[in-house]
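What follows is part of the complex, with its chains left where they were.
Chain nomenclature is as follows: A and B, assigned in order of appearance, with residue numbering initiated at 1 for each chain independently.
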Amino acid sequence: MFLRDIISKLGGEAIGEVGRPLLGVGTVAGAADTQITFLANPKYRAALANTDAAAVIVGVNDRDVTSKPRIVANNPYAYFARAAQLFQASNVVAGGIHASAVIHAGAIIASSAWVAEFVSIGANASIGERVQIGAGSVIGENVSIGADSVIAARATIYAHCQIGHRAIVHSGVVIGADGFGFAADFSGSDGCWVKIPQTGRVIIGDDCEIGANTTIDRGAIDDTIIGNDVKLDNQVQVGHNCIIGDHTLISGCVGIAGSTTIGKRVMVGGAAGFTGHLSVCDGAIISAMTLVTKSITEPGMVTGVMPQMNHADWLKNIAHLRRLDKLAGAVNEIKKKGSAT
Amino acid sequence: MFLRDIISKLGGEAIGEVGRPLLGVGTVAGAADTQITFLANPKYRAALANTDAAAVIVGVNDRDVTSKPRIVANNPYAYFARAAQLFQASNVVAGGIHASAVIHAGAIIASSAWVAEFVSIGANASIGERVQIGAGSVIGENVSIGADSVIAARATIYAHCQIGHRAIVHSGVVIGADGFGFAADFSGSDGCWVKIPQTGRVIIGDDCEIGANTTIDRGAIDDTIIGNDVKLDNQVQVGHNCIIGDHTLISGCVGIAGSTTIGKRVMVGGAAGFTGHLSVCDGAIISAMTLVTKSITEPGMVTGVMPQMNHADWLKNIAHLRRLDKLAGAVNEIKKKGSAT
């Protein structure tokens, strides 16, 4: 692939040309002389002088930052991502169903879809064109999976759930398990929790990616809904009846309790949490390990995390934190006395 | 199903009767005119005027809150849960073992049990009456699973573990993996961690539910023990040798380090943690994302979480939090001076 081949597919302007075909992409520091790299962050400008890369993707303000063959693009990072996809594009899988797969009655599988070994496809499920389903995945009854989606090995999709087009669902994902719903029925020391049947579904839009071992519970009665172009990292937990808006990004280990509504283009840092039955507006940014207990109504960053300290300092400080109310009272006392004199 | 059919099974008093059979349950806002809804929370009383539901389950204090056909029950939420189960009850599975399942020597499987495709049942395992085991699950050697339990697709139960009656184990669950136990054997820069063989079991009582991708480690020498009617949400981690009392509820993403003892009817909020080798008394309530580092000896709610703030406020406040010890010292200084004058 030459620069001219890339711009013919992705646009942008080529300045110069590589002497031999590019074989892939690389970082500024790590690229080989057969690779193309990119400059998106100004702080790597100096490092660019030492790159072995054969060519560079640069922004319009950086068009002359190097004399190497280069592509000028409005958004060099997004351009780089798409260029990297081009180098991967040869990985086309032929359709077919492995002999060991179990296809239950009424399931419809597109002829271009690929179903690997030890896959179970439930009754009346619908598997779209060019879908890939990896070894050991279990697709429930009446599930539908849109065209061009990739389900990795060992994922589970419970009955009646829907996944849109071009989804990527990683290994270990569980979509549609029962939400956590019980009615207390105790009197004195007797009684038990009564399970509330979880009869809603999970509905996932187009262009979503669901990270490894992430879980999304089905709705209790209504559905759990994930919009379009939503990206969930690994080990995220989404409770029943959550609604997550388009283009929202949720980092690893986040837990979202039931009936939380998260807007569009929200960004959630790793291991953050949501206590449920609250809403988060479009464009909010939640810092890592922050627990959201109240609805967020304005875009901007919300944070609630104890800062790291060396342990001895922490011990000293939290001793006072445990009696901050008294400290504040003492200050008030002093202020009152001060005003009185 | 008419109201008279429901009360004949669940008790309660019917006032009026629906004109045609009910087909299911629904929320006050979402129920169709073929469904029954419920009123458990007084704040939905007003909304009840607009429900499309054909009938309502109400508490004794709300018997006249609507003129619709209704059932009066002592605990309308628990009644609703049981009514919802009635509508599901037709989902009976015939016993049988899929031809692809691998059953190792000596395993005993009740004839009413159902074993799906790609299931492995270990040697000498014991699978009770009407147990269902979903596709791709792996049941280890000598495991026993009590009657009427449901193991979803793709769960793992390691050798020698025991599960009681009427359990629900969701997809991705791992019961009985090794606990995290190593003895340090280092001198200077040499050495290694020595694995402590984990030879205990996991013993789970009756009526438990284990959420998707939850993990419960086997004991190091003694067993890890989960009581009766314990409900674990998704992605919970229970370390080796924990003991969890009856009717305790543990929300998603909670991590419990080894040798923690949790009492009965404890409620643990999402993403809370326990540092291990401590005990929590019956009836305690742990707030979401709280780290329990000391034993809890009295019922009531325990909390330790940084509140959410807008990021700019947080930055200002934590700057002082990092030197709270000095701030408290300054206040003490002032108080001393004040007393001296």
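Heads up, the rule we're going with is that a contact is a pair of C-beta atoms (placed from the backbone, for glycine too) under 8 Å apart; a residue touches a chain by one contact, two chains touch by 3 or more.
As the structure is a computational prediction, the values presented were derived from the model and not from experiment.
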| item | value |
| --- | --- |
| Whole-assembly copy number, given 2 chains displayed | 3 |
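Definition applied: only the chains that are shown with their structure count from here on.
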| item | value |
| --- | --- |
| Subunit B residues within the subunit A interface of the complex | 24-27, 30, 75, 77-78, 80-82, 84-85, 87-88, 98, 100, 116-118, 134-136, 152-154, 168, 170-172, 207, 209, 211-213, 229, 231, 233-235, 247, 249, 251-253, 265, 269-271, 288-289, 305-311, 314-315, 318, 321-325, 327-328, 331, 334-335, 338 |
| Subunit B contact footprint on subunit A (complex, rising order) | 100, 102, 118, 120, 136, 138, 140, 154, 156, 158, 172, 174, 177-178, 180-186, 191-197, 199, 213, 215, 217, 221-222, 235, 237, 239, 253, 255, 257, 271, 273, 275-276, 285, 287, 289-294, 296, 300-307, 309, 313, 316-317, 319-321, 324, 327, 330-331, 334, 337 |
